[in-house]
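Removed from the display is one protein chain of the complex; every other protein chain stays in position.
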Amino acid sequence: MKVELTANSTFSFGTTRGASETARFVADQLEQGLRRLLGSYSLGLAPRRTFEQLQALADECRAPGWDGYGALPVAPQTVRQAMHFSEALPLGTAAPSVGAEPDGQVTLEWYRSPRRTLSVSISPEGEIHYAALLGSSKAYGTEPFFGDVPRVVLQLIHRVGSDERRNQADNSER
Amino acid sequence: MGQRAKLKIDASEEFERLPRAPIIEAVIEIRAQAEAPWEEGDIQERLKPKLPDYPKVVSKGAFRQQLKIEPGSVEQSYRDLGWKGLWFQSADDRQIAQFNRESFVVSRLYPYESWEQFNKEALRLWRMHVQLANPTQVQRLGVRFINRMPLVKGKQLKFYLASPPNTPRKLKLTLNGFFHQDKLSVPGHPYAVNITRTLLPPEEPGTQDAALILDVDVFSEEPFELRNGALERRLAEMRLLKNRAFFGSITHKALESFR
Partner (left out) sequence: MKEETKPITVKDDEWLARFIVFRKWIRTSDRSLRPDAFIPHPWPDLSVTRHLELSQKEMWEIGQGIADQRGTKLLGRGDVQASVPRAQRLQIEAAPIARNLNHANVTGWPADKPAQKMIAQEIAARAFFVATALDRGD
């Protein structure tokens, strides 16, 4: 069977919601399976790091003016949304680095170089604002977050990461 | 890797109707953000009179519960994230409709009758949701059918499944359970299909046989505008994919038992 791994098939497990006991059973089994995988060192390290960074950020940015210029505090609700978003990232996704913006939104960044980077802002209401530099191309916009990472964001994460792998392959051939 | 040719989808393709189809839940989920005010009192007042055949109403809120365990301390917090929507259930408990701020969901539980009836009812309820919530764009659309096939004593999984799970080569072991999910993209279309197969253990040991679950979830995460019949067209195409996935996942022998 042909296997194609694209940004559209990066092992996300968003499901159509069911109401029956059996739907709940399937969801529980899936979550247990994911937890077992995340319990491993190799697959669980990235999500654990992100969670730890988010917890540290919540402490550091609790007070107003944390940036020296009058920034709004990062609210607990915003940190929870960011954790929820991180949990929704497909297994094996590169771990982002965590930051914050003066309006109190949490940022998750995937970075390869100054012109190969994606920044995602998460609002307490669950809006996702993103901006990406991809060489001479750029992409930016807003998507609602309903529990699954928006496809456009997954594609951008993949693009930021894939060029790194292509660069590595190019370098190894020299 | 070369690109696959676009999969041909003919929504008018016909499938065998199975009088004893093993469907225990059929779901249509439409995730679309409400763009009109969404307040509990108002929504309940406007919906209830329109749904006399759904007399059981439950108000649903969202909450987040967190447990933090550290050496020497355990902290539990509970946060009310506000009202989410209403859950309407028919008197016979077979039909469930969820009207939420971020989504609309219709479930038909066993016994499933036909796609025509299910789809018609789903669209009727959806139009009510649109009048209240005024969404303009769908973020995610899902058509999910969950099948439950009781395992007959003596029959192995290969009797039911076209691709049953296997134990490792040269290692004859007894299968006690499995959970297998395939995620498949549809070439040339904005759809994906999740096929989940797992074993449902008996509710109480020794009371009845285990059952095989075949869960087919066809979905699209490509946003689209709600106009020109786009929703109805996609539902028809997704239903076709669901049927192909189901009929392609079971054996001919298993099919006979559903006739």
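Going by the order they are written in, the chains are A and B; count residues from 1 in each one.
What we mean here is this: a contact is a pair of C-beta atoms (placed from the backbone, for glycine too) under 8 Å apart; a residue touches a chain by one contact, two chains touch by 3 or more.
Computed from a prediction, not measured in an experiment: that's the story for all the values here.
A.B. asks: So which shown chains sit in contact with the chain we cannot see?
C.D. replies: Missing chain, whole complex, touching shown chains: A.
A.B. asks: Using the touch definition up top, pick the residue from A:29, A:50, A:86 or A:119 that touches the left-out chain.
C.D. replies: A:119
A.B. asks: Considering the entire assembly, which residues of chain A contact the chain that has been omitted?
C.D. replies: Interface with the chain not displayed, on the chain A side: 57, 60, 65-72, 97-104, 107, 109, 111, 114-115, 117, 119, 121, 129-133, 138, 140-142.
Heads up, the rule we're going with is that only the chains that are shown with their structure count from here on.
A.B. asks: Under the touch definition given earlier, write down the residues of chain B that touch chain A in their complex.
C.D. replies: Residues of chain B touching chain A: 1, 4, 24-25, 27, 29, 31, 33, 64, 66, 79, 96, 98, 102-103, 105, 107, 109, 139-140, 142-144, 146, 148, 179, 181, 183-185, 192, 194, 196, 198, 200, 213, 215, 217, 219, 221-222.
A.B. asks: Quick check on the complex: what are the chain A residues that touch chain B?
C.D. replies: It comes out as residues 2, 4, 6, 8-9, 11-20, 22-23, 25-26, 29-30, 33, 77, 80, 143-144, 146, 148, 150-151.
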